[in-house]
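Left out: one protein chain. Kept in place: all the others.
Each chain carries a letter (A, B and C) given by its place in the written order, and its residues are counted from 1.
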Amino acid sequence: MSGRFRSECRRIIFQSTRWDEKGFDVVLILAILLSVALVMWESVPSISPETRQVLYILEWVITGLFTLEYIFRLYVSEKPIKYARSFFGVVDLLAILPTYADLLLPGAHYLMLLRVLRVLRIFRVLKLAKYIGEANTLLRAMRSSARKIAVFVFGVLILVLILGSLMYLIEGAEHGFTSIPKSVYWAIVTLTTVGYGDISPQTPMGQFFASVIMIIGYGIIAVPTAIVTAEMTNPRLADSGSDPVCPACGWENHDHDATFCKVCGDKLPEPSSPTAGIDAMSK
Amino acid sequence: MSGRFRSECRRIIFQSTRWDEKGFDVVLILAILLSVALVMWESVPSISPETRQVLYILEWVITGLFTLEYIFRLYVSEKPIKYARSFFGVVDLLAILPTYADLLLPGAHYLMLLRVLRVLRIFRVLKLAKYIGEANTLLRAMRSSARKIAVFVFGVLILVLILGSLMYLIEGAEHGFTSIPKSVYWAIVTLTTVGYGDISPQTPMGQFFASVIMIIGYGIIAVPTAIVTAEMTNPRLADSGSDPVCPACGWENHDHDATFCKVCGDKLPEPSSPTAGIDAMSK
Amino acid sequence: MSGRFRSECRRIIFQSTRWDEKGFDVVLILAILLSVALVMWESVPSISPETRQVLYILEWVITGLFTLEYIFRLYVSEKPIKYARSFFGVVDLLAILPTYADLLLPGAHYLMLLRVLRVLRIFRVLKLAKYIGEANTLLRAMRSSARKIAVFVFGVLILVLILGSLMYLIEGAEHGFTSIPKSVYWAIVTLTTVGYGDISPQTPMGQFFASVIMIIGYGIIAVPTAIVTAEMTNPRLADSGSDPVCPACGWENHDHDATFCKVCGDKLPEPSSPTAGIDAMSK
Partner (left out) sequence: MSGRFRSECRRIIFQSTRWDEKGFDVVLILAILLSVALVMWESVPSISPETRQVLYILEWVITGLFTLEYIFRLYVSEKPIKYARSFFGVVDLLAILPTYADLLLPGAHYLMLLRVLRVLRIFRVLKLAKYIGEANTLLRAMRSSARKIAVFVFGVLILVLILGSLMYLIEGAEHGFTSIPKSVYWAIVTLTTVGYGDISPQTPMGQFFASVIMIIGYGIIAVPTAIVTAEMTNPRLADSGSDPVCPACGWENHDHDATFCKVCGDKLPEPSSPTAGIDAMSK
């Protein structure tokens, strides 16, 4: 009886593929968004003591709910230890621990910022959304071009190191380029076209050299875009992947949400890949 | 007789596909552009009282013309109520109401800014231009990649939330990062490579961390580009879509502006998709 | 005899496809670059009177040479009037007129800036370079996507108009948003991710709204890239175009610099398209 209740609960909070079971998820998403908004709001220095009081109470209500949810999840898990040590298990714990820690150790106020990680909990709920198919295409495109992007980023790092050192030589400390690390920071700000303007070249020679860096940056910003685009327009990526393959007849072109093979009617395997990227995090 | 006159008027101002009927559209475009220029010009604080007087008179002339046009459109419509409640009906009303409201309630000057929405009226006229085919290809590419872009934007929002909170911890209020919302604002300014420089990291640790954010931003700016490019180079998008299909012979490769099938001469259906994006707004 | 001398000269300065005739072009390119450098250098306020004297003399030497070249081109042209009224004929005249005008009308010093247009003369010389094939691919890709880009730019203009007006309402004159045109200028600076920081939102509401604009800008920067990329990866563009077609046998796959058909040996027509973009300017 208890086992059946637990397995039922487990199905609702861990899987909930049916629309009538989504109520729990919607409440959870709203609670997560509220809790993150609370953390952000609390950090604003100009709020009145009364508002701060309300935020404080709301914080404890949220923490209470999340604590209940955490205990409940531990209870319904088949392997509580495995859940507690999974990615989302740790995130769930980090969502409640700081508030209790703040009560016990009033000095450790910076720990409270850990609560912003609550936003990660939203990924758990989104696992259920249809959007995950799209997210997965993006993740796969990024993963398959990860090595090319790593090579590119590495090349950019060497480039900004050399350019920054040269600029330190050209402009010098009197124009804000006080050290090589700071010059490299400036080179990154310039090459990525962010351009704060907190440090900017003053000498004609420095401005000429900065112009060269900008033109280079303008040219090579094309490279990561080209890499990811080439991956996403790759037919291999579009053909295979997230769609399940029928184990009986081998038919591949099923829709993302198909449960049975449309050719032979055999049951399809769980579509593991659509959520593979996020499942991997919880192991 | 009156019905015929109305249907003739209706044809001119609502459809006007023939070139000799475009005169009305050209006058309307010029009036819209002038009216928007008036709103912008009026807001400049340094204009002389004489100029302001001229602008005031011009404003009433424009409002008068637009009022006449609105009444006329109501008159010629088959279903005036439906027109008045459509997207463009509301825009047409918003184009004239603020000027009258300013006369009645002199305090509500901010309402005058609603007049800038007059610029939306230009879409109505452009519905007729040949450019709409191009606009539609763009709209379709954007619509078919909307879910991927939504997932991407959602991921970016979570990223800036975590990065901004970290930066609030690293830099603190004394360097301009006075609250988490402000730090998140800074993270968005940095990640999108806008880089105002109103808030910028001062500590070496903060500058190192900002460099990491910029490199990330440089890398992931590729993602939306890759998404839309993959959609636009998609053969499905190029082959099907805005071209009408002949109901008699099934021939598909008609030009955008074809009215009759070039194979069997049968009348083609209204090319609904070229203006679907904009038609949808007026329903 | 004179006619033959003129036609020989014409061949050298107008066509010069043979390598041994490129000497004239190289001298011309160097003279053009020097003349543009002179214009830029002269504008620097901190140069000494001696340097200014040297620049003045060099300016007259350059002007003298360009005047001789202009007269020479008029002389060797078959139709001098047509040359004088062509794009490059006007540019050639604008390259020398300001210096003489400065002698006659000392007040009209701003006319001197027209000399910077000398840089356009370099296109004439580059017509001969092999790079023109590449430039032409770019020009064709841009021209064939011009209408899509026009629609996109038009949409962006309407967007910045509405966003700028909203921001004028939110922030107001006390935070630098003194008028709608200025707010629209700020919206363009933000949406294009330039981000000077001369005007930046101060209120929380304004910063939130600016964040939304930046995320939009981040998303739609993908659109022009996608348009041009879709054009450049278009097989139609790669297959046809700059290669000449043999009028005798119809064979198309000739190299860019082929003079005779490689199938039947017939003389190929002048490869008009590789320089079509620039030829069009001189007509």
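What we mean here is this: a residue touches a chain if its C-beta (ideal position, glycine included) is under 8 Å from a C-beta of that chain, and two chains touch if they have at least 3 such contacts.
All of these numbers come straight from a predicted model, not from anything done at the bench.
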Residue of C:62, C:76 or C:156 touching the missing chain in the full complex: C:156
Touch residues of subunit A, complete complex, unshown partner: 147-148, 150-152, 155, 158, 161-162, 165, 168-169, 173, 178-181, 184, 190, 193-197, 200, 204, 207-208, 210-211, 214-215, 217-219, 221-223, 225-227, 229-230, 233
Positions on subunit C contacted by the hidden chain, ascending: 36, 39-41, 43-45, 110, 113, 116-117, 119-120, 122, 131, 134-135, 137-138, 141-142, 149, 153, 156-157, 181-182, 184-185, 188-189, 191-198, 221, 224-229, 231-233
Positions on subunit B contacted by the hidden chain, ascending: 193-197, 225, 229
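Everything below uses one rule, namely that only the chains that are shown with their structure count from here on.
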Angular offset of subunit B relative to subunit C [C-alpha, multiple of 5 degrees]: 90
Centroid distance [mean C-alpha coordinates] between subunit C and subunit B, Å: 31
Multi-chain contact residues (two or more partners), subunit C: 193-197, 225, 229
